[in-house]
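Just below is one structure, and these are the notes that go with it.
Left out: one protein chain. Kept in place: all the others.
On to chain A.
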Amino acid sequence: MHAAETATDRRRAGPLRSLGWLLGLLTLVALGAMTLSVSVGSSALSLVDVLATLSGQGSELQRTLIFELRLPRTLSAFATGGLLAVAGALMQVLLRNPLADPYVLGLSGGAATGALLAMLAGLGGVLVSGSAFAGAFLATLLVFGLAHGSGSWTPSRLLLTGVVVASGWGAIITLMLAVSPAERLPGMLYWLMGDLSYARTPWPALGLLLGVSLLLLPLGRSLNVLARGPLQAAALGVAVRPLEWSIYLIASLLTALAVTSAGSIGFVGLVVPHMLRLLLGNDQRLILPACALSGGILLVLADTLARTLIAPEQLPVGVITALLGVPTFLYLLHRSR
């Protein structure tokens, strides 16, 4: 009797206690990754210089390098990675499809169309980001409206609508690339591959990441139930329809902000949630906050490599996320058999 009670208690307290440990550990790794990212770059600064600069000393050049270039970019990378991983985890729950990623419903296509239109018109900077966000917003509304339509609504209907709309965006993007003047092409291709040098300020993305992570914490149980199927969830008293629409809108908002700040970086949103599921089991209360941190860590490390591998030349970060993610993921998948 007594033993049984302790076991139940332990089971209840288990996920939460391991959540604390896990988040603590991941936060430490994240801080380490960010320190590394701020310490290396195409101009050589020693770790001592970096620490001195961070604590308020250092030359003007060092301060510019650290505070105006590396730190904002590192924070942007972290926030973007976190947003993408959380959005991917949410999409996988929503669509109950392991192949779902933040872009599966055509959101990045809408954002890319917006961004490329702005570039084609010769605009730069804020206008490209603004146009990308408008495109992402339009794509979300379009899929929402079309999938809502009349008649019954199901995740598979949402998925089909999204995939078809995404192909439409793809065609428009190819058309724009085909008619663009040659000198505009490198900028467009780098944007499409995902590139953190477009990131301007990290704060909106970081704020959203923190806000959404806190907002999702109390929803974890409902998401766990939903992941097993809508009927079961409804039977257990979850308001399925409103929950599904909120997930869709939240995931869209996360992806829109990520795409807006760094272009469409592939792979993070697909692989990070799966990796964590293989390691931790499919408990959304653990997975979602762990995604926010791990996605951030992966992208910070990938961007550090992209900036430094052949410095001062730069690689697109999307290439590195795939090169790092694919073998890691395959290894985990192989081990979990």
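For the reader, a short list of remarks on this structure follows.
As a convention for this text, a residue touches a chain if its C-beta (ideal position, glycine included) is under 8 Å from a C-beta of that chain, and two chains touch if they have at least 3 such contacts; residues count from 1.
Criterion: contacts and distances are computed from a predicted model.
Between the names "Iron complex transport system substrate-binding protein", "Heme exporter protein B", "PadR family transcriptional regulator" or "Histidine kinase", the one given in UniProt for the chain missing from this structure view is "Iron complex transport system substrate-binding protein". Residue A:61 is the one among A:47, A:61 or A:235 that touches the chain not shown. Touching the chain that is not shown, out of A:56, A:122, A:218 or A:237: A:122 (per the contact rule at the top). Set against the missing chain, the residues A:56, A:186, A:218 or A:242 yield one that touches it, A:186. The omitted chain makes contact with chain A at the following residues, 41-43, 60-61, 64-65, 68-70, 122, 124, 178, 181-184, 186-187, 190, 195, 197-198, 307, 311-314.
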